[in-house]
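Single-structure report; data block below.
Every protein chain except one is present and positioned as in the full complex.
Labels A, B, C and D are assigned to the chains in the order they are written; within every chain, residues are numbered from 1.
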Amino acid sequence: MKKVLLSVRDLAKHFGGLRAVDGVSFDLHEREILGLLGPNGAGKTVCFNLISGVYTPTAGEIHFAGIRSDGLPPHRMAALGLGRTFQIVKPFSNLTVLDNVIVACGVDRYRSLARSFGGWTGAAVRKKAVELLERVGLADEADRKAGLLPLGHLRRLEIARALAVGYRLILLDESFSGLREEEIAPLMDLVARIRQDGISVLLIEHNMRVAMKLSDRIVVLDHGRKIAEGLPGEVARDPLVIEAYLGRGGSSRVA
Amino acid sequence: MNAYVVTVATLVAIQSIVACGLNVVVGYAGQISLGHAAFFGIGAYASALLTTKAGLTFWTALPLVIAITGLVGLLLGIPSLRVRDDFLAITTIGINFIVEAVFLYVPFFGGALGIGGIPRVTFFHVKMKGLPYLYLCLAFLALVLLVCRWFTRSWAGLACFALREDETAAASMGISPVRFKLLAFVLGTAMAGLGGALYAHFMRFISAGDFSFPVSVMLLSMVVLGGMGTLWGPTLGAVILVSLPELFRPLLEIRFLIYTLLLLLMIRFQPGGLLGEASLVRRVFSRLMPGKEAPR
Amino acid sequence: MLLEVNRLEISYGDVRAVHGADFAVAEGELVSIIGANGAGKTSILNGIMGLVPVRNGTVRFRGREITAMPAHRRAHEGIRLVPERARVFPRLSVYENLLTGAYGLRKKIPLEERLRWLYGLFPILEERRDQPAQTLSGGEQQQLAIARALISDPKLLLVDEVSMGLMPKLVDQVFDLLQSLNRDHGLTILLVEQNARASLEISHRAYVLETGSVVMEGPADDLLDDPKIQRAYLGLVEEEVERRQ
Amino acid sequence: MHLFLEQLLNGVAIGSIYALVTLGLTLVYGILRILHVAHAAVYTVGAYLGLLFFKMSGSLLVGCAGAMAGCAVLGIAIERLVYFPLLKYPPYVPLIASIAILLALEEVCRLVAGPYILTFPAELPFPSLNLLGVDIPSSVMGILCITAGILAFLWFLTTRTETGLAMRAVSQDLTIADAMGINSHAVVSFTFAVGSAIAAVAGILVGIYYNQVYSTMGSVPAYKTLAIIVVGGLGSVPGAVAASLLLGIAETLLIGYAHIPLPRDALAFLAMIAVLMWRSEGLFGSR
Partner (left out) sequence: ADTLKIGLLAPLTGFAAADGASVLNSVKLAVEKVNKDGGILGKQVELVAYDDRADGKEAVGLAQKLIQRDQVVGVVGGSYSTPSRAVAPLFQEEEIPFIAAYAVHPDITKAGDYCFRNGFLGMVEGRAAAYVAVSNLKAKKIALLTSDNDFGRTLAAGFKEYLSKNAPEVELVYEQAYPFKEKDFKPYLAAIKEKNPDLIFASGYYFQTGPIVSQAREMGITATIFGEEGADSPKFLEIAGKAAEGFLIVTNLNRDDPRPEVQEFLKQYRERYQIEPDMVGASAYDAFMLLCDAIRRAGKTDGAAVRDALAATKNYNGLTGVIQGFTPEGEVVKDVQVQIVQDGAFHYYGVVKDPAIITP
């Protein structure tokens, strides 16, 4: 059995009377790609925000990399090697694309105040950042202001930043949406390769082709609860999932 | 140089130092502050009290002054962790009003009479006044500019930029908002404290009104006019905003109207600041010297 | 032609997003624009809606030139946009967001009836009726944006990346909806969509946009069969392309 | 007990003066989210214009109408010439522009009307009242009634009319509001006109109440009203009124009973910071 990297137990988040996440449990193993699927409003993004520390849970526990991590602020989670993207992209608009990535390359430098006074304009950091940009196919845009990029490029920038931070786990929130089919393929390769490097991935994706192909296992949420868990093939045949999420299925539109 | 020009230049240098501090808070870290004069005042009062009541010299007092203002900056920076944008602007205005009121109403700070008899700065037994004092202020300004430049090129500076752009995203990149916001506050207020000390020993008496809210407005105007987040912007802003009224001096009653109208026009037509992006200065510069970066 | 666009040019400062795009949409047509990231699709839709200034060229709607017409007047002429990334009014409630879609039209359209129709299509909107739109999930906001554009009974619907963030079941529903609106109600639609296959399947015609200009156009079925398109936009790998030939 | 009631009434009176000055600003602030410091200058100009027309015509009603019209035009001019072109810049840019406008208009008032304080010798046509043994003079009654009237009008406008919906939509996303068929620029101008006309009424009433009209009468309200709005919760009309009344009462009671040696404004800001630390989105605000 592979080691568990992230374990979520009875996780809940309520907004007033609304139970956005309501008692969800699952495990994510090392070097695993886990798909987190579910209808719109199922609570997937809220789950991400709970795991990455943006929200504190109403109830439940999260264990990450051997420590109990619920309630830790986002920067502590980042320091533990968790990188993430945002469904609603959040670029540092007035910084260049390259600097956007360089910021993310500094996790270990932000760890202590003294270290954070070192310079960031050095060649080594730059090289690492450019490399990351090349991996996501954004090298040509390195010197443009991030705020001016079209949506598709912003998605890749998000991935590059997540890669720079997450040496253990990366959370991808619909990172493939807004991308052209042809552009999706290389990014799928990229995600597959990250896993080879020993990094786990938690994936929210409505593009079934991507989700089915990439995920080792899939967890399906609906109305804040887990309704299915299993191998991609099993989950796709689960009548509950088809009813709530996939619809008639088989349509080319959902690829 | 005659004494009048020296006086104006000294005031420009001092206010540049303070404005640079504000630039760290607002320009680099994106925390809008309309209460910077409070920290300017805290520096001035600290230095005045330490030299008049505790009998220290300017030089022995200075490190203490900077430490005190930095510490107060740390404390008063804490609200910025809780509130943002307009809420923060109002909070900082409030801090300015409260600090001014404390200076004015607490007898320890001299109350309505202020503090007088602040000694001149001596340097190897030479009393610094006139030109030498101007040089002293310019030296400190150079130091402050160096610190700013170094800060913008350090990871800490980059962290502040990222926080300014998007806090949630920055935090997810491992940047602690608490630490770096407070860092910017401490750095910015320490610079204000330095400026305050220089001011106190230049004027040689101070009262609460010298650090009232309009002064904060003036400081923010310097930063915005010069170019928020640029290195030289605050200094340029200080030069313009301090010397313009002097130029209009002969206009007597209408000089302040002309001055405000000019400020309005400059902001309206160079909203990114004179040294900011796409500003006239930068465009002219890049036409004259293609390939070279204009100063910022 | 309902909409005619000639030599359209749109720039942002030094960035030329669209240069010299020509295209037209006839009344009752469903037309797609496909293209890579940054090709300028969003810019074109925003240009037609009047949200970004047009540097050069003309936009004609129902034979009248509207190149300089402000956006709100274009909306009154019957052009509606489902914007990229939804862009709902964050602090208005779901219901109020829908009302903005019917701004100035309350007397002209049967508001209650249309609301009921939309709630039927997107039940979540009725469930979340009084919640501020910013607290909706990504996909829910997308649904709201679609409903907000449809409530006014437009003549020309501009749709930007409508499937983004929608779950598979809804993607199906929305495409069916667009197709039926077009087929059964004669609504003219200009569709921008990364999911090229889905959009081509329901479209009559399509334009292919590359770095700001139209490089190819034709009936949607032809494009679906074009090997170049298959490779570049439909995500087919080489064998599949060959197999289909 | 009697003293307490009297102090309470004083607090309510001051609070409703704050509310009066704040109401117009709430509207304007709400639509563009600009820290519109120059609103206080519009208020000052309103007081001067009101006085001018009052002296010319001898009728307070004419004075009011003239000032409202004049200020509406001034408000629209500020919005069109300065704020609108600066919208895409960060908020401190229009703030600085606004401060420059405030100072410039104060100077204009001083140069035109002279540096000396003018008096506003008009009577408000309201009855005085005796409530629980406390006299409410007609000036206070006037302010209370007019504040309540404006509040009701604004509440109706913003929540019960389509224009109000348009105003709220424009305040959140101007571009998309346009795409919905809302003439956002006209809505913004309309808002400025209404807000500025209310400022004129406030200027006149305060001028009569204290019997003083002078060029710097706006410099304290300029920032205090902004603070009230922010504490009330981002452009919320009831929030602004609640914050005004609370502030008026708190100030008065603090001055009357607790001998804290700090001036009114510092106390006010102290209270406001306390509120913000407790509820970072203001009293009636939502995030």
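FYI, a contact is a pair of C-beta atoms (placed from the backbone, for glycine too) under 8 Å apart; a residue touches a chain by one contact, two chains touch by 3 or more.
Since the structure is predicted, the reported quantities are computational estimates derived from the model, not experimental observations.
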| item | value |
| --- | --- |
| Among shown chains, those touching the left-out chain | B, D |
| Candidates D:A69, D:I117, D:M141 or D:L157 - the one touching the absent chain | D:I117 |
| Touching the absent chain when the full complex is considered, from D:T147, D:S189, D:T225 or D:T252 | D:T252 |
| Identified contact with the non-displayed chain, of B:A54, B:L75 or B:A112 | B:A112 |
| Contact residue for the chain not shown (choose from B:S207, B:S221, B:T235 or B:Q270) | B:S207 |
| Absent chain, residues of chain D that touch it | 3, 6-7, 10-11, 13-14, 17, 107, 110, 114-117, 119, 121, 135, 137, 210-212, 214-216, 219-220, 251-253, 255-256, 259, 261, 263-265 |
| For chain B, residues in touch with the removed chain | 2-4, 6-8, 11, 101, 104-105, 111-114, 116, 203-205, 207, 209-210, 245-246, 249, 252-253, 255-256 |
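Keep this in mind: only the chains that are shown with their structure count from here on.
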| item | value |
| --- | --- |
| Comparison of C-D and A-C by number of C-beta pairs in contact, larger one | A-C |
| Chain of greatest Cα-centre distance to chain C | B |
| Chain C and chain D: spacing of chain centres that average the CA atoms, whole Å | 43 |
| Between chain A and chain C, centroid-to-centroid distance (C-alpha), Å | 28 |
| Chain centre separation (chain B, chain D; CA means) in Å | 31 |
| Sites on chain C touched by chain A in the complex | 12, 15, 35-38, 42, 84-85, 124, 135-140, 142-143, 161, 163-173, 175, 194-198, 201, 231-235 |
| Residues of chain C touching chain D in the complex | 49-51, 70-73, 75-76, 80-81, 83, 87, 89-92, 96, 99-101, 103-106, 132, 148, 152 |
| Residues of chain A defined as touching chain B within the complex | 52-54, 73-75, 77-79, 83-84, 86, 90-95, 99, 102-104, 106-107, 109-111, 113, 115-121, 161, 164-165 |
